[in-house]
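Just one protein chain is left out here, and the rest sit where they should.
Chains here go by letter, A, B and C, matching the order in which they are written, and residues are numbered from 1 within each.
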Amino acid sequence: MRNVTLNYADGVSRSFEVASGELILDAAIAAEMPVLYQCQSGSCSTCTAKLSSGDAQTRAGASSTLLASEVAAGTRLLCVCEANSDCSFDVAYTSEAGANVAHEVHAFIDTVEKIASNAVRLTVELAEGEWMEFRPGQFMQIEVPGLGVLRSYSPSSVGTDVPKMTFLIRILPDGAMSNFLSQVAGPDQVLKLTGPYGSFFLREEKKRAPHIFVAGGTGLAPILSMIDTLRQTGGRKPPMLLSFGCATPDALFCLEDLELRKQWLPTLETRICVDRDPLDGMHHGNPVSALREGDVTPDTVAYLCGPQVMIDAATRRLIELGADPANIHSEQFTPSN
Amino acid sequence: ISEERTNSSKVQSQYQPYKDAAWGFINHWYPALFSNELPEDHVEGIQICGIPIVLRRVDGKIYALKDQCVHRGVRLSEKPTCFNKETISCWYHGFTFDLDSGVLSTIVANPEDKLIGTTGITTYPVREVAGMIFVFVREDDFPDTDVPPLSDDLPFRFPENSERFPHPLWPAAPSILDENAVALGMHRTGFGNWRIACENGFDNAHILVHKDNTIVHALDWVLPLGILPTSDDCITTVEDDKGPKGLMQWLFTEKWAPVLENDKLGLKVEGLKGRYYRTSVVLPGVLMVENWPEEHVVQYEWYVPITDDTHEYWEVLVRVCPTEEDRKKYQYRFDRVYKSLCLHGFNDCDLYAREAMQNFYADGTGWDDEQLVATDVSPITWRKLASRWNRGIAKPGRGVA
Amino acid sequence: ISEERTNSSKVQSQYQPYKDAAWGFINHWYPALFSNELPEDHVEGIQICGIPIVLRRVDGKIYALKDQCVHRGVRLSEKPTCFNKETISCWYHGFTFDLDSGVLSTIVANPEDKLIGTTGITTYPVREVAGMIFVFVREDDFPDTDVPPLSDDLPFRFPENSERFPHPLWPAAPSILDENAVALGMHRTGFGNWRIACENGFDNAHILVHKDNTIVHALDWVLPLGILPTSDDCITTVEDDKGPKGLMQWLFTEKWAPVLENDKLGLKVEGLKGRYYRTSVVLPGVLMVENWPEEHVVQYEWYVPITDDTHEYWEVLVRVCPTEEDRKKYQYRFDRVYKSLCLHGFNDCDLYAREAMQNFYADGTGWDDEQLVATDVSPITWRKLASRWNRGIAKPGRGVA
Partner (left out) sequence: ISEERTNSSKVQSQYQPYKDAAWGFINHWYPALFSNELPEDHVEGIQICGIPIVLRRVDGKIYALKDQCVHRGVRLSEKPTCFNKETISCWYHGFTFDLDSGVLSTIVANPEDKLIGTTGITTYPVREVAGMIFVFVREDDFPDTDVPPLSDDLPFRFPENSERFPHPLWPAAPSILDENAVALGMHRTGFGNWRIACENGFDNAHILVHKDNTIVHALDWVLPLGILPTSDDCITTVEDDKGPKGLMQWLFTEKWAPVLENDKLGLKVEGLKGRYYRTSVVLPGVLMVENWPEEHVVQYEWYVPITDDTHEYWEVLVRVCPTEEDRKKYQYRFDRVYKSLCLHGFNDCDLYAREAMQNFYADGTGWDDEQLVATDVSPITWRKLASRWNRGIAKPGRGVA
């Protein structure tokens, strides 16, 4: 066994074991190292790395597209390369390879639309030539113009809507962003966004399992993005249960959007909850209390977004109903963080 | 491991400049016409790398200028109008350009206009050798003093490279620059991008498409199923300070193994008359096939970009013919054998294959979706070399068809 | 635009997924070829939902694979090359794919390449019934285990639905899945988007275009000016857990009133021989016309997406023919009467009408500008249903013509 270390562009280093005669890329993939590759046959040059210490050579008989000068300078193609000693390589990408690296973009405000007694929908369009890729559920930080303070919001829109992005924002008495949105914001004003951030995102590998979404208030935003992403995925759709709640009926929002999702997605069930004065068809209580026996199967995957107390209660309740704790993903979503 | 990590599109590819060169490499020498396509006092219009070019021959000398009037952009070649030997005039409003400098020297109906002498059209250096006219296709501001010799954009020469690239199996390949060289051939438009066409030229893995060609069977040639690289130095890149930049493939040496069998498919090649050849390619995309289609003859090919989805495909056979009789014999053999069986026949299959690849690459997705293998060491090496040594990436054509 | 149109912007948003389905719905069964278009050992290439597909028949069995080589993207069907009964090879560099699994099983000139066994092309499930070949056109990662039965993407069957959808005016419609069913028909390319074509099929308001058709007058049929919905339940949507998803129109019941007069225009339809029929449509866009063009016969139509602006228009008449003589008689009648007067004749007017609508929708503005009315309950119901029950929205073709 040889020990091989990859030094990433972001300063992170990670090591793994390579058997003698084993190709370094094969070992890296097996060890779930972040590595970029494509052809695995020494041609496409995607897996290029620079040998910084140790001895590593192209497997005898394997071809590679490296020029002799490149080999002399230490360049190797990991897919056709064997380690003859412990060695380390520099790679040109970061340890987040394959993930979306956070960066700053500029966006123009399209609309600020009041959608409930204390919530607005903010629609923006990214500036020409700027782009933002994100996973459904991740969040961005938006700088409050003039004040320089940052607030975190998840898009309720999906990746294919970019350059348009939509956010649901709770209006707080005298909140920095709230004041900006309700008093200052107008079409074509420029906002600075940074992101994406967060490990609360839709798990692609679990997309066929039954889904439960529990959302409190504007915690609905990332959930909408997840539901729409699942909708856009071809093939069999999983059963989905959304439990969404606010304090009172006039604080609720996006109910028409949810109706539309139900029209488009036969496997989506929604429970709309209010703590007080429920209207016809609404659940009286919080979104956790709307969960019941039979909602959960052993492979259910759950996404929770809202105040910490709701997340704690929902987690307890889901486990009680039979959910695997490893399948419960959550994001605390307090209005001003 | 997540799916995204297998997607190489997120890293800047080592040959990104090549991927950007849909309209070709600019500031290079390209063939424009055969000499006999431009007789004395004729005017012809062509297009290379998105640039319209008009050629005129006066007293034997050839001039090449941008074929787009500075006034309102019509092509001068669309209705050739020349009032003397020093100029070419636009047929529309009579803007008249100096053949040698491109300067606006008069306007037919406006001889005193202040614009005269202050503007003009780009001129392109011209060389005529062995029956072919070459043009140096350049950006408008590329200085005359930087124009390299034509030989920098032509294949490696022999015997001067015989020591560097020995070839015991055949005589030293002739060159179009040799004394008494005669270039016979043809050109036609290929409906696909020039890079797709070019890569096919020196691709050692596509012999399958030629398996049923008449010339192979008429002459009892033995072609292997393919030729596999066996060593790291199967290709030598040439990046000398002076001279052409390109790559030489060590075909029919121990660095490449001919594949004669595929057990799984029950395929086996048998026979005696091995057909030895060697391919090399130099910038801006010139193929040389030594010892092809027979001894003492060399085949050149160019894939001259016209637009991003068309190229002019040039197939040229060169032989040194010191005497008039040699010349006649060569011409006769070209007309009777080479033209129909090689330039058509054999190479028609290549043109077909190149055009068949066009859809895959035309929308840009092919460059990401292709899955290359060991034998593709040839195109990959070429892409990297071309990315490194080209003299400029042509911009999309402006105001042209 | 009038406020009285029935497709307000709220209604429109309910069928947004349908508006996004320019390239069709993926993960559905579509007709590919008639059986006699793919004889033993033949290879054919087609395209559905932007996906190129190659079909090969070996020992009677049909295989369907993506017709785009993983190597450099050429279509395998462009020059069919098969070295044995288990594989299909790419004619260019000899990449060879297992017919059954699509896996890259060897490379002609590169039998030991590392890529072998690690990659491949998508395969498509195939069913052959009553003289037609169906292919399940799927996304690359759609699992075999999720492939639904063909019957889920075919029209409602009778008599098993006779109670649910009674039809006193005609005998139970045959199905292509019935024992001894014979499907006779034709297919041709329509130059327009598939949705525009499909909606015309079950549109009860367009009888006007058929007013002068030969078959109507030769057989003295009485066709009304139109058929108007008279009740909310004029259409039943079928959204059962299992089986096809679609809609049935209660034509020639009290839920629809034939319009026989228009006073304002002085139009009046008279006559005795009412021509009763009923249309239904199921995902992914299959029309059934019961009792058409005569008793015991049913007409099916498909509008198979090729690109966003072309579709393959299939017209198929099904009849159950238990004996050889029945078969012959049916074929004879098809050849002499149905083909010229119905599939051409009558339906040519539909094809014309569909292509006439294409400009309006092609630039995307038609979906917003159209002003639908009461009779358009049929397409609106269909759009909503299709938005809800399709198995995926096809993405624009990649690397194809």
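In this section, a residue touches a chain if its C-beta (ideal position, glycine included) is under 8 Å from a C-beta of that chain, and two chains touch if they have at least 3 such contacts.
Fair warning: this is a prediction, and the values are worked out from it, not measured in the lab.
Among B:Val70, B:Val337 or B:Ile393, choose the residue that contacts the chain missing from this document, as touch is defined above.
Touching the chain that is not displayed is residue B:Val70.
Which listed residue, C:Asp140, C:Asp335 or C:Asp369, touches the chain dropped from view?
Residue touching the absent chain, from the options given: C:Asp369.
In the full complex, which of B:His93, B:Arg127 or B:Arg388 touches the chain missing from this view?
B:His93
Against the chain that's been left off, what residues of chain C make contact? List them.
Answer for chain C: residues 1-5, 203, 205-209, 224-228, 259, 261-267, 353, 356-357, 359-363, 365-366, 369-375 touch the chain left out.
Kindly note down the residues of chain B that lie in touch with the hidden chain.
Residues of chain B in contact with the hidden chain: 68, 70-75, 78, 81, 83-84, 87, 89, 91-94, 96, 105-111, 113-115, 118-119, 398-401.
Keep in mind that, in the parts below, only the chains that are shown with their structure count from here on.
Could you put a whole-Å number on the gap between the CA centroids of chain B and chain C?
48
List the centre-to-centre spacing of chain A and chain C in whole Å, with centres computed as mean CA coordinates.
Centre separation, chain A to chain C: 39 Å.
For chain B, what residues touch not just one other chain but two or more?
In chain B, residues 371-374 touch at least two other chains, as defined above.
At least two other chains touched by the same residue of chain A: list those residues.
Those would be 39, 41, 62.
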